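All protein chains of the complex are present and in place, except for one that has been dropped.
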Amino acid sequence: MLPAHYYLMLSAVLFTTGTLGVLIRRNPIIMFMSIELMLNAANLAFITFSRYQRSLDGHIFVFIIMTVAAAEVAVGLGIIISIFRTRTDINIDDLNIMKG
Amino acid sequence: MIAELVIFIILGTVAVATGVAVILSKNPVHAVLFLVINFFSVAMFYLVLSAQFVAFLQILVYAGAIMVLFLFVVMLLNLTGAIESVQDKLPAQKWVGLALGIALLLEAGVVTAAGVFRQVPAAPPPSPNFGTSAPVGVKLFFDYLLPFEVTSVLLLIAIVGSIVLARRRTY
Partner (left out) sequence: MPEILVFLLIKLILVIVIFALWMTMVPLLIWLERKVIADIQVRLGPNRVGPFGLLQPIADAIKLIMKEDITPALVDKWVYGLAPAMLMVPAFLAIAVIPIGGVVTIGERSFALQIMGLYRGPGLFVPELDAGILLVLALSSLGVYGVVLSGWSSANKYSLLGGMRSSAQMLSYELPLGVALVGPLLLAGTLRLNGVVEAQADYGIWFIVPQLVAFAIFLMSGTAEINRSPFDLPEAEQELIGGYHTEYSSFRFAMFFMAEYVNMVTISAVAATFFLGGYRLFFNDIVWLQPVWFVLKLMAFLYLFIWVRGTLPRVRYDQLMKLGWKVFLPVALGNLLVTGLVIAFSPANTILVMSIVGALLGIATFFGLSYAIVYGLRRRRPESERRVVEPTRAGVSE
C-alpha cells in the first residue's frame, strides 16, 4: 500500500481545482461542476481514510454525499432553468435582483 | 508497491489534468466530458482502495445520472456560446481567486509535508469482502439507518423542489 498522504494530497489538489473553478468562472453550469469536483475530492479522502482505518464508515459517508450531490444538482439545475426562462442569460454577476 | 505507485501516477495525472480542464473549458459540453473522465479516474481510485461497491455507485450515479442531467440542461438552454467575459464586473476576482487557490494548495502541501498524515497507520490488507455490497449494506441499514432515512427525505424534498422550480407558470 502507498502511504495515505499520497491519496490525501491528490484529494487536496482536486479540491483546490474545484475551489478555483468556483472563484474564477462566471458560468453557473461550470461553477456547479466545480462544486461536484470538490465533493468528489472529499469523497476520495473519505474512502482513503476508510481503507487505512479498515472501517466502512467512510463508505457510508460517500454514499450520503452522493445523494446530497444528486439532490443539489436536481434543484440547482432547476433554478438555472427557471432563471434562464425569465432572463435569457445567466451570467452569475448579473443575478443581483434580490440585492437590498 | 511499485505497481500501485504507477497506477497512482497515471490515474492521478488523468484526474488532475481533467479537473483543470473542467475549469478552463470554454465550452460547457467539453467541461462535462472532462468531468466524466475525472469521475472515472476517481472511481478507479476507489477500486484501488478496495471500495468496489462505492466505485460502481460512483459510475452509476455521477457519470450515469448527474452528468447526463448537466448535459441535458446545457443542450436545453444552448449555453455553448460564450456567456461570460462579455463584461466582467469584478475583474480582480480572478486574480484574487487564483491567489487564494494557490494559498489553499500550499497549505495542504505544508500540512502533508509536516507529516500529520504519517500518523495514519499503514493498513494491513483488509478482508477480501471489504467494501463489497454485503458489508456496506449491513453498515448502512443497521448502524446508519437514521441518516439513510433522512437522506431519503432529502431526496423527496429535492424532487418536489425541482418540479416546483421547473414547472411552467403559464396555465
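Per-chain residue numbering starts at 1, and chain names A and B are given in the order in which the chains are listed.
Going forward, contacts are C-beta pairs under 8 Å (C-beta built on N, C-alpha and C of every residue); 3 or more make two chains touch, one makes a residue touch a chain.
If you're wondering where the values come from, they're calculated on a predicted model, not measured in any experiment.
The undisplayed chain touches these shown chains across the complete complex, B.
From the options B:15, B:31, B:44 or B:57, the residue with contact to the chain not on display is B:57.
When the omitted chain is restored, the residue from B:7, B:71, B:100 or B:155 that touches it is B:71. In the complete complex, the hidden chain is touched by one of B:14, B:33, B:100 or B:154, namely B:33. Where chain B meets the chain that is not shown, the touching residues are 27, 29-30, 33, 36, 52-53, 56-57, 59-60, 63-65, 68-69, 71-72, 75-76, 128-129, 132-134, 171.
Just so we're on the same page, only the chains that are shown with their structure count from here on.
For the pair chain A and chain B, the distance between C-alpha centroids works out to 6 Å. The part of chain A that touches chain B in the complex is made up of residues 1-10, 12-21, 23-27, 29-30, 32-34, 36-37, 40, 43-44, 47-54, 56-57, 59-60, 62-64, 66-75, 77-82, 84, 89-91, 93-94.
Only residues 1, 4-5, 8, 12, 15-16, 19-20, 22-23, 25, 28, 31-32, 35, 38-39, 42, 45-46, 49-51, 53-54, 57-58, 61-62, 65-66, 69-70, 73-74, 76-77, 79, 83-86, 88-90, 93-94, 96-98, 100-101, 104-105, 108-109, 112, 117-118, 120-126, 130-131, 135-136, 139-140, 143-144, 147-148, 151, 154-155, 157-159, 161-166 of chain B touch chain A when the two sit together in their complex.
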